[in-house]
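A quick write-up on the structure given underneath.
== chain A ==
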Amino acid sequence: MATHKILIAGFGGQGIILIGQMLAYAAMMDNKEVTFLPSYGPEMRGGTANCTIVISDSPISCPLVDKATCLVVMNQPSLAKYEDMVEPGGTVFINSSLVKQGVKRSDLTEIAVEAGELAIGLGNEKMANIVMLGALIRKMNFVSEENMEKVLAKVFSGRKEHLLEGNRVAFHVVK
Partner candidate 1 sequence: MKTVFEYTRGMLPVTTGYCPGCTHGIAHRILMEVLIERGTLGETIGVAPIGCSILSHNYLNVDMCESAHGRGPAVAAGIRRALPDKTIFTYQGDGDLASIGAGEIVHAAHRGEKFTTIFVNNAIYGMTGGQMAPTTLIGQKSTTGVDGRKKEVSGMPLRMAELLATIDGAVYVERVALDTPAHVRGAKAAMHRAFEIQEKRLGFSFVEVLSTCPTNWGLPPTAALKWLADNMIPYFPLGILRTPGEVK
Partner candidate 2 sequence: MSEKQLMKGNEAFAEAAIRGGCRLYFGYPITPQNEIPEYMSRELDKVGGAFVQAESELAAVNMAYGGALTGKNVFLSSSSPGIALMQEGFSFMASAEIPMVILNVMRGGPGVGGIQPGQADYRQATRGGGNGDYHIPVYGPASIQETVNIIYDAVTLADRYRNPVIILADGMLGQMMEPIILPEARETVTEEEIRIQKPWALLGHQDKKERTVVKSLRLQPDDLENHNNKMHEKYIEMMEELPQYESYRLEDAEVVFVSFGSMSRIVREAMDHLAEQGIKAGMIRPISLWPFPNKAFDEISPKTKMVISAELSIGQMMDDVKCAVCGRFPVELLYRTGGMVPTPLEVVEKTKALLEVTK
């Protein structure tokens, strides 16, 4: 397996960091090597948020990514900011509910997911990140769906258990 270098970006509050962490958890459960590196800053809400996940079969030296194999953008400014950081031949997932102008480069594969609209359709716009996560895993097979289901159950447990069912549906909405 090649090394996957995944960059997920959006604005603070979209659950960017959460889906990045979930991806890392599932990768660990798949017995893969993984690193998760979040951006961090003084703004708690509304600023930009991004994280980088490296998944590999062999030990990972650098958690920092200069050329991503896969970019996930949840809002328009993130695409403008990170499009150039994708390796030629890489894949870009866009949340087409908020990203109206798609990928400019011709050497990239764009996969548009109506994550925002689909989440609204399911009754909770906040689940757009999980809709995107489901689409990402189904198309790219970074981690096993079985382990991601376990991670979902773990993340939405305890105080958040009432959110599990809805998020499970959101996770499966993109086939």
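Behind the choice of candidates: all candidates are chains of the complex that A comes from, given by their letters.
Basically, a residue touches a chain if its C-beta (ideal position, glycine included) is under 8 Å from a C-beta of that chain, and two chains touch if they have at least 3 such contacts; residues count from 1.
Predicted model, so just to flag it, every value in this text is computed and none were measured.
Among the candidates 1 or 2, the one in contact with chain A in this complex is 2. Contacts from chain A toward candidate 2 in the complex involve residues 21, 24-25, 28, 33-38, 40-42, 61-67.
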